[in-house]
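The complex appears here minus one protein chain, its other protein chains still in place.
Take a look at chain A:
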Amino acid sequence: MSREEILSELKKVLVPYTENKEMLAGITEETDLIKDLNINSANLVDIIIDAESQYNIEIDFDSAEKMYTVGNCIDVIAEKINHSA
(Lines give C-alpha, C1' and ligand atoms only; values in the text may rest on other atoms or scores of the structure.)
Protein backbone atom coordinates (compact mmCIF):
# COMPACT_ATOMS: atom_id res chain seq x y z
CA MET A 1 0.00 0.00 0.00
CA SER A 2 1.43 3.41 -1.01
CA ARG A 3 1.67 6.38 1.33
CA GLU A 4 -1.11 8.10 -0.65
CA GLU A 5 -3.35 5.06 -0.26
CA ILE A 6 -2.67 4.92 3.49
CA LEU A 7 -3.39 8.65 3.77
CA SER A 8 -6.73 8.29 2.05
CA GLU A 9 -7.72 5.39 4.33
CA LEU A 10 -6.46 7.33 7.36
CA LYS A 11 -8.79 10.22 6.51
CA LYS A 12 -11.73 7.85 6.89
CA VAL A 13 -10.45 6.73 10.27
CA LEU A 14 -10.15 10.36 11.43
CA VAL A 15 -13.65 11.47 10.34
CA PRO A 16 -15.57 10.70 13.57
CA TYR A 17 -12.92 12.44 15.68
CA THR A 18 -12.65 15.69 13.70
CA GLU A 19 -15.25 18.46 13.81
CA ASN A 20 -13.62 20.45 11.02
CA LYS A 21 -14.24 18.39 7.87
CA GLU A 22 -12.67 21.01 5.55
CA MET A 23 -9.45 20.91 7.50
CA LEU A 24 -9.53 17.13 7.36
CA ALA A 25 -9.96 17.14 3.57
CA GLY A 26 -6.81 19.21 3.23
CA ILE A 27 -4.47 17.31 5.55
CA THR A 28 -0.85 16.73 4.62
CA GLU A 29 1.91 14.68 6.22
CA GLU A 30 2.78 17.73 8.36
CA THR A 31 -0.71 18.06 9.87
CA ASP A 32 -0.64 17.67 13.68
CA LEU A 33 -3.60 15.68 14.94
CA ILE A 34 -4.06 17.58 18.19
CA LYS A 35 -2.90 21.08 17.24
CA ASP A 36 -4.24 21.32 13.69
CA LEU A 37 -7.24 18.99 13.70
CA ASN A 38 -8.22 19.79 17.32
CA ILE A 39 -8.57 16.12 18.09
CA ASN A 40 -9.10 15.41 21.79
CA SER A 41 -5.87 13.82 23.04
CA ALA A 42 -7.84 10.98 24.68
CA ASN A 43 -9.24 10.11 21.25
CA LEU A 44 -5.75 9.26 19.94
CA VAL A 45 -6.29 5.92 21.64
CA ASP A 46 -9.51 5.39 19.69
CA ILE A 47 -7.80 6.35 16.44
CA ILE A 48 -5.11 3.75 17.08
CA ILE A 49 -7.75 1.10 17.84
CA ASP A 50 -9.65 2.01 14.66
CA ALA A 51 -6.45 2.01 12.60
CA GLU A 52 -5.55 -1.44 13.91
CA SER A 53 -8.87 -2.76 12.75
CA GLN A 54 -8.82 -0.83 9.44
CA TYR A 55 -5.38 -2.13 8.42
CA ASN A 56 -5.53 -5.42 10.30
CA ILE A 57 -2.33 -4.66 12.20
CA GLU A 58 -1.21 -4.34 15.80
CA ILE A 59 0.27 -1.08 17.00
CA ASP A 60 2.41 -1.41 20.12
CA PHE A 61 2.72 1.28 22.80
CA ASP A 62 6.08 2.58 21.61
CA SER A 63 4.87 3.01 18.03
CA ALA A 64 1.58 4.57 19.18
CA GLU A 65 3.48 7.28 21.03
CA LYS A 66 4.97 8.43 17.72
CA MET A 67 1.58 8.95 16.10
CA TYR A 68 0.98 12.70 16.51
CA THR A 69 1.27 13.95 12.95
CA VAL A 70 -0.31 12.47 9.86
CA GLY A 71 3.16 11.64 8.52
CA ASN A 72 4.08 9.77 11.73
CA CYS A 73 0.85 7.81 11.51
CA ILE A 74 1.62 6.80 7.93
CA ASP A 75 5.16 5.80 8.94
CA VAL A 76 3.91 3.53 11.69
CA ILE A 77 1.08 2.03 9.65
CA ALA A 78 3.33 1.46 6.61
CA GLU A 79 5.93 -0.23 8.77
CA LYS A 80 3.37 -2.53 10.43
CA ILE A 81 1.71 -3.42 7.13
CA ASN A 82 5.05 -4.32 5.57
CA HIS A 83 6.02 -6.22 8.69
CA SER A 84 2.89 -8.33 8.62
CA ALA A 85 3.04 -8.81 4.84
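In the analysis below, contacts are C-beta pairs under 8 Å (C-beta built on N, C-alpha and C of every residue); 3 or more make two chains touch, one makes a residue touch a chain; residues count from 1.
Keep in mind that, in the parts below, contacts and distances are computed from a predicted model.
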{"item": "Complex member absent from the view - protein name from UniProt, among \"3-oxoacyl-[acyl-carrier-protein] synthase 1\", \"Cysteine desulfurase\", \"Heme exporter protein C\" or \"Putative spermidine/putrescine transport system permease protein\"", "value": "\"3-oxoacyl-[acyl-carrier-protein] synthase 1\""}
{"item": "Those residues of chain A which, in the complete complex, touch the missing chain", "value": "16-19, 39-40, 42-43, 45-46, 49"}
